[in-house]
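What you see is the complex with one protein chain gone and the rest in place.
Right after this comes subunit A.
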Amino acid sequence: MLLYILRRFGVALSVALTVSIVAFLLLHLSGDLALAIAGPEASPAQVEQVRIQYGLDKPLAVQYLDWLAGALHFDFGRSFYFRETVAALVAERMPVTMTLGAIALGLALLVAIPLGVVAAVNRGGWIDRAALVFCVLGQAIPTFWLGLTLILVFAVNLRWLPVSGNATWAHFVMPAIALGWYAVPAVMRLTRNGMLDVLASDYIRTARAKGLRWPTVLFKHALRNAVVPVVALAAVQFGFMLGGSIVVEAVFSMHGLGHLAWEAIGRKDFPVVQAIVLLLASIYIGLTFLADLINAWLDPRIRVA
């Protein structure tokens, strides 16, 4: 078990390191940063001054190590545009995006897993078919369109929920639905197919041969095995959601990381962009690691060699 955790952790760490290098290089390959910071009207002397001020004259490797050392202390330098440190900007926005992502994922799993189980148990029945149609629709509807429709129906017409912002929990309802919606089809289908495989397996027949009640067979013996791949998928979906939050936060005017990234890219505020990329990637890697741990707990074949 310990060996397994260590190995997974090693993988996570090396991926994180790779991402940090890519995040760092991407910006430096996107053109002369000093020129970009100083602006188009700056004189060559001003550009040079900026270059020295931001340490852009040092060798790339040194710049990277400086940046990484800072990042480890949550010090990403100052924003080019906002009059704040990057860390303060990010710390202020992060809770919004994380809350949004967690609610969206929670909602998606809460809908998708039971739906997948019901579809598998009633294979070929009307619920199964309805769920399939729902899946196709779910993947065909663009996030922004769903967001706008939700606003029109629930905020503008019915006036049940606030249109935009992130002040109260009610503000999170529609964005979470818009964001989580996209994850439902994939999770549902994986749950359904996993359940179908498991329900046809010999050990389910054994469980039934013992005279166990159907709910015990279904939830104790089948679901636990069927849900193993779903855990890994959920981590991947959360990653997609962090990306998708850029659109959703824009539609609902929420001041989260996605929105910040959107602004920072538009303003070529590179330290902010870098920090966000690195943070989101780290969160994603952390979640994948967490998914590995959950699976080791679910499936003893992973845990006990």
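Everything below uses one rule, namely that a residue touches a chain if its C-beta (ideal position, glycine included) is under 8 Å from a C-beta of that chain, and two chains touch if they have at least 3 such contacts; residues count from 1.
Here, contacts and distances are computed from a predicted model.
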item: Chain excluded from display, named as in UniProt, from "Sarcosine oxidase subunit alpha", "Putative membrane protein", "Peptide ABC transporter substrate-binding protein" or "NADH-quinone oxidoreductase subunit I"; value: "Peptide ABC transporter substrate-binding protein"
item: Residue, one of A:98, A:212 or A:293, that touches the chain absent here; value: A:212
item: Residue of A:10, A:114 or A:300 in touch with the missing chain, whole complex considered; value: A:300
item: Where the missing chain touches subunit A, by residue; value: 201-203, 205-214, 216, 221, 224-225, 298-301, 304
